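Every protein chain except one is present and positioned as in the full complex.
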């Protein structure tokens, strides 16, 4: 279901099925024979880090470039939770809780899950009972809150929401870590009111996802809290995450941030998603979660959902009750107008066909 | 010392300071907007794996593409040592013993080191005392032997040596795992008598290093033993080593193996190293280890060694007694004739100057 | 809350606040200067294991004596889950999920919790969604089901219930492990229809708790499944659980099982608890969970619950809504009639006083 299967003519399966934007590839080609310091201590990584620090207004932040999202999460959480009896809190739908094959537990730490409020987001109110309950040495010490922006359901935290979480965490001695696998799309969302500067001010660390935003691979972990940074390169190396040719990721992030390409690609994803959401809205189909970023969750009759999967390579997120399913549509940096139009048309056609069938009864 | 420092005009610091061969980059560019299955289940990874299986004459081998060497070692050893009380044996100079920040121990396993025979290689005779000693539940269970080809000192195992090790391991219930970070260079060495087919027949697993052989990054882990393969993709994912865009590595290995480019780049490395070794031989300087592959270890007076580091970005391998040092010279896929000539000339000049000074006394 | 606080005249705080039964101590004194093989390979451990095997009608079972319950759980689960991506399933109230400071996660494994059906027990129906959901390498592999007998709420599985779980586990490739910290009390419960022989036939491993059943310390892990036994003594040693003087635990279990003392002590616990439960029943106070073993959970107004804690050293299990609390009363091998009478009287007095107050209004 995750990795296998036939490639469709138009694929809305995910945002990591097409390589990298040509400008990104060009940046690599241009430096093909250039000699660089290895292990991420090169000038391109440094330049990329500088641009990120600048946009975050966080001149003292450390930035590390890591190959993938699960690795970045495992690294960041290990840097925060230096004691094995310390635990991370996340939504029951959180990526670290369900989709990373127990990577956090494998580093020795418990992941405590709290119910999300239906849109993949968590709040201080949902976290409080965990703190109340864990009060002695027979239980783990909750020490970090993990959130994703955008969430697993494509929704985004507002500035007010993230601020409330941040204040709560600081008051209660919890680190706040934000998984930004799709941060580009979240930042460029129409309804978004959070800047990189805000996020840097409100969290202890977060990462800017490159893999799902038009790079060959790579995530930029922005470490704001000084405690987590102690000997962080030792941790990167020990976990097998230190790339000899670290400048490869640095070069791609440099290219992505120099002229705003990173944000341009995210915008492209969102605009494509928006057109599809508009098409869906023009029918009577309902959304499973509010469409805000490059992931659209739509509720369809089971058979129609299966058809969508079959024709456009989407995923079934969940089988709901009453013969309906929630299907996930994802746009990428490489999604074409042609594909968007084909999918929009599909929705219209299917909806009308449904209406007609209903009338015929 | 490892990652930092100024870039020299000519750098012989290592074989991972220059990006990727243009043909490799072209292969990525050509597939920029192609849609591929994620997580390494794509047609390019499959094609590359097929070519590797073919060259290994191992039609049933599983091949996984991993971002870097430390990750590949940690993965492979975890796949072999499923019980935490099982241990790996390696030379005291072995990469997993000294240069991976305790990555193996961090997965819970002891690394037992044995003295190497001076050239970085180990033999059944060196391993036997470890087996004799570990005989009850108060000690770990030695279960795997780790070797590198080429070794940390640039030397290579002969077919007779690897066969002896392999037979010994099989007789004693030990897995034999070969770290091939520089396997390309080893295979193309003049004195080499081992083929990929031999290595596949003699080991339980090995990897073909791409990072140090002209790829942007990536290693191909060839899993021959069926026991280690059980649920190996779960282990890759849990460790954070599964790349969403796995086809990126697959595409590069496909390009490297299609027309022999991989071996051509290795040959280039060796030829450059050989010219330098010849130049050194024409002087009176001695080698610290027999020059066989793309790493040359030369013994120089301390001051001269420091000068070499300073001018050509080499590393000091070891400070020896009597005011001498062993310096490491490494060639890469991108090493130019100009650089080779400059370094050769340097040796000649320095040697003559030394002679002159001696005569002047 | 757990370990501290003043000692009350009568304590119903737990079943591990008084040392060992005099007969147990005598058995140790009698062997004070006897020379024994260390590390659990002595004749007393062997004799105790034989008696346990005999009672279980499991002549091939291996029995290991471990110092405490958390250690025994961590050991057993490590023996079953040899791969780090394998996970244990338990009730959300399960001891390994909440009261062992993440000991299982610290060995690298995820603990997946399922809601219990209100009495601390789980069923195949509650487990099925976990199996449905975990279907690929991006998620852990559920591999073991953990239950407690008696449960955290003092209830017991019936033979029908445990048989259903056992059949379900075997059909689905799951190990079934039973935490018997209070197995003595469960076996001697009036409503119990499960014998040691049944439990040995239905589970893959379980332990017979000594600490909470009148021994100085010690649990007997009964390993039925052959897979888990591979090199189990290495695992015991590596975790720091192998006692040099293992014969100390062996001797105590030998003494406890020779003349039925173990079961006599459990019966004593249950009879004391039953008298208290009867006294509560004679009032109008309600139970939070069905009283079946040596743990009684009663619902009281908050103030009264606090008074109970204050006078009889009980614990508050949970603050309920509407101004009420669930309090836990535990009897031990050393609980006296005097204490039981005092507590029973307290309930009667308090209930009458409440009625009177109500009438006075």
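Lettered A, B and C in written order, each chain numbered from 1.
Please note the rule applied: contacts are C-beta pairs under 8 Å (C-beta built on N, C-alpha and C of every residue); 3 or more make two chains touch, one makes a residue touch a chain.
Quick caveat, the model's predicted, so the values are computed rather than measured.
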Among B:31, B:44, B:109 or B:182, choose the residue that contacts the chain missing from this document, as touch is defined above.
B:109
Among B:12, B:65, B:85 or B:146, which residue is in touch with the absent chain?
B:85
From C:85, C:157, C:175 or C:217, residue that would touch the chain that is not displayed
C:217
Which of C:85, C:241 or C:288 touches the chain that is not shown?
C:241
Among A:182, A:237, A:268 or A:328, residue touching the chain not depicted:
A:237
So which bits of chain A touch the chain we can't see?
78, 82-85, 108, 137-138, 140-141, 230-231, 233-238, 242
Listed in rising order, the chain C residues that touch the chain left out are 2-5, 7-8, 11, 14, 16-22, 25, 28-29, 31-41, 67-75, 100-103, 106, 211-212, 216-217, 234, 237-245, 247-248, 251, 334
So that we can see where the missing chain sits, which residues of chain B does it touch?
1-2, 84-85, 87, 98-102, 105-106, 108-111, 133, 135-140
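Operating definition for what follows: only the chains that are shown with their structure count from here on.
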Mean-CA-position distance for chain C and chain B (Å)
53
Rounded to the nearest whole Å, what is the centre-to-centre distance of chain A and chain C, using the mean of the C-alpha atoms as each centre?
43
Chain A to chain B: how many Å between their CA centres?
35
Chain A: positions in contact with at least two other chains
2, 100-102, 106
